[in-house]
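One protein chain omitted, others in place.
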Amino acid sequence: MKIGFIGLGNMGSPMASNLLKAGHELVIFDLVQASVHKLLQQYPGKVSAAPSPKLLAQGGLDLIITMLPAAQHVKSVYLGGEGLLASITPKTVLIDSSTIDPQTAREVASLAAAQGNVMLDAPVSGGTGGAEAGTLTFMVGGAESDFHQWKDVFTKMGKNIVYCGASGNGQVAKVANNMLLGISMIGTAEAMSLGVSLGMDPKILAGIINTSSGRCWSSDTYNPYPGVLENVPSSRGYTGGFGADLMLKDLGLAAEAAKSAKQPIPLGSLAQQMYQTFSLQGHGGLDFSAIINLFRKK
Amino acid sequence: MKIGFIGLGNMGSPMASNLLKAGHELVIFDLVQASVHKLLQQYPGKVSAAPSPKLLAQGGLDLIITMLPAAQHVKSVYLGGEGLLASITPKTVLIDSSTIDPQTAREVASLAAAQGNVMLDAPVSGGTGGAEAGTLTFMVGGAESDFHQWKDVFTKMGKNIVYCGASGNGQVAKVANNMLLGISMIGTAEAMSLGVSLGMDPKILAGIINTSSGRCWSSDTYNPYPGVLENVPSSRGYTGGFGADLMLKDLGLAAEAAKSAKQPIPLGSLAQQMYQTFSLQGHGGLDFSAIINLFRKK
Amino acid sequence: MKIGFIGLGNMGSPMASNLLKAGHELVIFDLVQASVHKLLQQYPGKVSAAPSPKLLAQGGLDLIITMLPAAQHVKSVYLGGEGLLASITPKTVLIDSSTIDPQTAREVASLAAAQGNVMLDAPVSGGTGGAEAGTLTFMVGGAESDFHQWKDVFTKMGKNIVYCGASGNGQVAKVANNMLLGISMIGTAEAMSLGVSLGMDPKILAGIINTSSGRCWSSDTYNPYPGVLENVPSSRGYTGGFGADLMLKDLGLAAEAAKSAKQPIPLGSLAQQMYQTFSLQGHGGLDFSAIINLFRKK
Partner (left out) sequence: MKIGFIGLGNMGSPMASNLLKAGHELVIFDLVQASVHKLLQQYPGKVSAAPSPKLLAQGGLDLIITMLPAAQHVKSVYLGGEGLLASITPKTVLIDSSTIDPQTAREVASLAAAQGNVMLDAPVSGGTGGAEAGTLTFMVGGAESDFHQWKDVFTKMGKNIVYCGASGNGQVAKVANNMLLGISMIGTAEAMSLGVSLGMDPKILAGIINTSSGRCWSSDTYNPYPGVLENVPSSRGYTGGFGADLMLKDLGLAAEAAKSAKQPIPLGSLAQQMYQTFSLQGHGGLDFSAIINLFRKK
């Protein structure tokens, strides 16, 4: 099976590496030449570089995977005369693992289907750590039979491969989950800050919340209060992890999707504004749990 | 051991019953005579009624437990010439299981301590179901030695008995946890509504959230979207459970505590306003997960 | 001077009428034939209908004014092979009075400029009442010399013609003003509801606010509390005026523009969510001051 891989950023590079480690041969493309060269050197004889998405598409590949920063890049890589859709053969299957708005995902998939190409949207969660360890979660939208046929490829890069329903639903699941994550994280940050301000020990408070109805991933697995958990960003100066500006991006996607669906999201929207404020104050590069610093007393 | 019990509402009555079932004898008081009579009839020979808190206090009891609706009732029962503090003996231990603001809890406990009486604040979670089944969680504030000495009594009424630190910290833990619960519930309601609006099946969406970073008690144990879980209020017309107006009360306590601590709680505060709006629209008697109806498309 | 006019909805029709009353001859286009016929009948000999924007554009007009519902319609009318830009002559000046996002306004104006056509963005405020009376406010973006050259045309349709700066700034001014309007309206609704709940007479309260630091257009000119002012929507069942769903649209434009500018708008964003909720509850057709009913006690 010949696989193309476009988009070798922090997430895409380790994903491509895991496919190579699993024995697949890849044709790769990225605008950043250094990313391309690194893989060429690491896996000599197993990787070749394409000079453009168009030429990559003309290579008669079985599968092309894309991992791009935002919807505008997906449109640019897939559509138009220089895009993938214009040059692939009917047998080429397309998997887009970018996190983008569901509307765009559905538009592109529908154009692919119109010309007879199978396409799956498959955004991931798990961060760069999960990408490197090959333990990502893939949320996959598209026809169920296509999902089952291509599930094996995902298992080379991830651990939980979840079918979410028709085209675009992978993006929907991601945006809904991450919006709730953003809300829970701020909620946990508020609850921890409030309790400690009122005199409680943060570890005892977290212990109570984690066995009570306030329990959530943000409290029991990724607590934002320094010192409560080891090996999480809050205990190493909010470095590593999932950046505040990435959470801001996902909350922006949620707001956009909610607007198009005429669906109110009052807390999701306020969470977006708080991350926007935090970013404006210069902290967008910290882990997203650092949002606690927007309002924690020192 | 002779125990007094004041406050026989929806929570207090089953708590007192569980003490009686465990073999304790009780002296009880409530303004509602029907509640008093019911216990007298159910446990003949083991319960006696006191005509007032003052006379109950004069009975030389080892322990008095109070379970009252709000801080004003706690002040009225404990303080002043007709209150408990004025009439108890030095050996009487006081346990207040009401959910009130930490400041009031600390004031009353400090007055008790000043006259030599041990007092613990011990608010509960688990609802009327937990009160009846004897599976409540008690969050206890006070001296650690006193906690250990009286822990046994709590086990007759609850399952998880958690020490939270110094006086008032039981209330702090409860208020922090329940604020986070209110936020998570609305967050889950927004995420579920958004996902379904955008075309996802609610059970699949909940399944994904529950194994991802959006996971929380409100999604995996008490999901507000109808049909996702069996035996929760959302699947029986939002009846039973924990009333929206009780959540509103707890969010009000959080707001008050946050104001006194000069601690911002942006999401907690917006959650309070949303429950206030929901209550104003006439739905305060529904389970608190019904908040999803404030903004769910039908 | 030959003028083309595209978009004959609730706002466009009276605007076109006022140009006709002022003696101009018009070539008109709208997808709704009834709107076209109505003007043809009312002003025989002074109006002619074009079968498409393209054919209208080919008529060698001096000026084309467009008044369309949203950015997608503006793109569709201006761009592509069937659009205005592809068929107008270099001397044709373009004025877009639609309310759309500043980005799209700038994109289209920049394409026009690239082919040598002058374009102004000129969104209005004043509602259908102002459109009929010819008292609209025009907020105009574009080159200052072009503004002065074409100012006279605006005065046939409006009273205040304000120059806002470079291209797109008309839209910026409108979106900023209307976001503040949405916030002030909800703020006034909250303040009036709170005061009345606490026992004040609404007229006395409004009188005090209107001479104090809370004074705003929403309180002194368009008060949302029934009975405070005569001849405003709140005193006639919230009919007429500026619809809640139009305010929702403008707040959505503000949110989009803020996101693109990385600018937090916490209150603007919450206002948007409240109007979205109000719309979901079925009240989007009422005047926007009816938002007070979301939370007013009756």
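Chains: A, B and C, in written order; residue numbering restarts at 1 for each.
Just so it is clear, a residue touches a chain if its C-beta (ideal position, glycine included) is under 8 Å from a C-beta of that chain, and two chains touch if they have at least 3 such contacts.
It should be emphasised that the depicted structure is a prediction, and the values quoted were computed from it without experimental measurement.
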Sole residue of C:55, C:111 or C:208 that reaches the chain not shown, by the stated touch rule: C:208
Omitted-chain contact residue, chosen from C:3, C:270 or C:290: C:270
Hidden partner chain, touching residue among C:12, C:168 or C:226: C:168
Contact residue for the chain not shown (choose from A:109, A:122, A:271 or A:294): A:294
Subunit A, residues in touch with the chain not shown (by the definition above): 270, 276-277, 280, 294-295, 297
Sites on subunit B contacted by the missing partner chain, in the whole complex: 252, 255-256, 258-259, 262-266, 269-270, 272-274, 276-277, 279-280
Residues in subunit C touching the chain absent from view: 102, 125, 137, 139, 160, 162-166, 168-169, 172-173, 175-181, 183-184, 186-188, 190-195, 197-201, 204-205, 207-209, 211-219, 221-222, 254, 257-258, 261-268, 270-271, 274, 295, 297
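Throughout what follows, only the chains that are shown with their structure count from here on.
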Subunit A-subunit B separation of Cα centroids, rounded to whole Å: 40
Separation of subunit B from subunit C, taking each centre as the mean of its C-alpha atoms, in whole Å: 51
Residues of subunit B whose C-beta touches two or more other chains: 270, 295, 297
